[in-house]
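With one protein chain held back, the other chains of the complex are shown just where they sit.
Then we have chain A:
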Amino acid sequence: MGRSKERRNLLGLEVFGIILGLVWLAPFYLMIVNAFKTKREIFSGVLGLPEMFTIENFIQAFEELTFLKSLFNSILISTLSIAVIILFSSMAAYALNRNKSKLSGVFFFVFVAAMLIPFQSVMIPLISMFGSVNMLNAPGLIFMYLGFGCSLSIFLYHGALTGIPKALDEAAIIDGANRFQLFWYVIFPLLKPISVTVAILNVIWIWNDYLLPSLVLGESNATIPLKMFYFFGQYTKQWHLALAGLSIAVIPVIIFYFFAQKQIINGVSEGAVK
């Protein structure tokens, strides 16, 4: 008797889950269907499918967003920032993990404590300092992302390194490797799973970051969120264009999620629980 009741409950949950899933997707549905409508059609109703799928909104939005350029800027900033974060954080975590002195402990503490500081608390002097040495540009931004991103990354690498036996270090040193060769050829490859986690956690905020790039980059180097902000300001209340632009901006993320879904969910889970 219990079995069939349980099955019925599960079926009920299944239906409930699917309905909830559809509700969750509704904002995306509304964005996309209305992006295909004309301005007049949106005015007369926003819930249904468009009468005729006009792609003109997309063409215009694509051009106004100079999308390929903004996409290129976003990819460039994100990949370079993540590359330096991964390389330098793993090196630093390795040095801190293999040095048990008090000084090393102090460094580790400072890195972790820095996570407490919200961006707005350093923002004004940061912009003023970097401005005075003409570093409000893409390289300056990447350097800032290293500063903001390294704390959590060092913390995660440090944890993972504890599980890598020191005997490996000693064997490599006996074989005549120097510290960097040892790190690069022996240790770094073993850190690959945690590097994936670090990359994912950092790409999510760097890709979407708006405030910092808005203070650092000019309009000619704008990333997608920045460009989206200017674009939206220009076409406010012209929803057919704005929604087409938003749809275009969302596409790269959806593609990325489609391909790396498992790693993303695992990475986020690991980053949050630790």
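One rule holds in what follows: a residue touches a chain if its C-beta (ideal position, glycine included) is under 8 Å from a C-beta of that chain, and two chains touch if they have at least 3 such contacts; residues count from 1.
Keep in mind that, in the parts below, contacts and distances are computed from a predicted model.
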- prompt: For the chain that is missing from this picture, which UniProt protein name fits: "Cytochrome P450", "Heme exporter protein C", "Polyamine-transporting ATPase" or "Sugar ABC transporter permease"?
  reply: "Sugar ABC transporter permease"
Message: So one chain is hidden, and I want to know which residue out of A:76, A:186 or A:268 touches that hidden chain in the complete assembly.
response: A:268
Task: Pick out which of A:122, A:136 or A:164 touches the chain that's been left out of the picture.
output: A:122
Message: Applying the definition given at the start, please give the residues of chain A touching the unseen chain.
response: 10, 13-14, 16-18, 20-21, 24-25, 27-28, 30-31, 34, 42, 45-47, 84, 88-89, 91-92, 94-96, 98-99, 101, 103-104, 107, 110-111, 114-126, 128-129, 143-144, 146-148, 150-151, 154, 178-180, 183, 204, 207-211, 215, 225, 228-229, 232, 239, 242-243, 246, 249-250, 253-254, 256-257, 261, 264-265, 268-269, 272-273
